[in-house]
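Left out: one protein chain. Kept in place: all the others.
Now for chain A:
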Amino acid sequence: MQFKSRALSSVIEWGSLLLSTGLVCFFLVVVIWEIASKGASVLSWEFLFAVPSEGMTQGGILTPIIGTVVLTLITALFAIPFGVCCAIYLHEYAEDNWLTRTIRASIRNLSGVPSIIYGLFGLALFVQAMEFGTSLLAAGLTLGLLSLPYIITTTEEALMRIPNSTREAALAVGATKFETIKDVVIPSAMSGILTGVVLTLSRAAGETAPILFTGAAFYINGSTGYINQEFMALPYHLYMLSTQHQSIDEVRPIAYGTALVLVIVVFLLNLTAFYIRYKYRKNEV
């Protein structure tokens, strides 16, 4: 009797785990199918390389693509050096005391702050106080701020995985602390650092809220990509086409196309991260 009830409960446990997994996969497939099937019809080289026209009911999405690319570049240029250096200092140089523990906890908390808050902060700091105006620069720096906690945390975790014996190996042949970090620790941690950076940037590229007040424009006619001017970006373009456009039904295919492009970009970035990890793993123990 007892044997039977245990067998039954193990079937129920197994079944509920399987059901949860299935349910998650089901929704994932539905979302991707929905976007892919409705977006595929408009997807073409022309769609990617034509600017929006006729009140955005015609043409492609070149302008928002350029905006997102330049925006992500600014984010990267700002967040990667500061984030990686900060993590190196915190993990390799700073003493472990209440102050550094507080700083570390704060950084982790910052990565949980809603992105709209970063948007408001960027509006106050970059757009108004520093007088960058609503521009690519202000929006890129805002996304940079948003990315910093992620880059710092993932870089620190990558450094943490390097055993002390690796550091001692360099010190024992007469390397200074700086040489040890530069020549041995960073190269060993490179896969982890790069993976964190790429995933963070792919997340930043898809953000809408932080660029809403800091520079994303509804529509830009003509040339784009100047860092002191407003810009169009893929996520905001999608939001706008889906909810704000005067003839929503007419632009629906373009909206789906934009969504598909955005998903593909994020997917490619994740694939890059996966490849980096794979490539470096091969050279590790």
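Keep in mind that, in the parts below, a residue touches a chain if its C-beta (ideal position, glycine included) is under 8 Å from a C-beta of that chain, and two chains touch if they have at least 3 such contacts; residues count from 1.
To be clear about the criterion, contacts and distances are computed from a predicted model.
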Under which of the names "Xanthine dehydrogenase family protein subunit M", "Heme exporter protein B", "Response regulator receiver domain-containing protein" or "Phosphate ABC transporter ATP-binding protein" is the non-displayed chain listed in UniProt?
"Phosphate ABC transporter ATP-binding protein"
Among A:E54, A:E95 or A:D249, which residue is in touch with the absent chain?
A:E95
Out of A:S41, A:Q58, A:S106 or A:T166, which touches the unshown chain?
A:T166
Residue in contact with the excluded chain [from A:S147, A:S188, A:T214 or A:T258]:
A:S188
Could I get the residues of chain A that touch the absent chain, sorted low to high?
95, 163-176, 179, 183-184, 187-188, 283-285
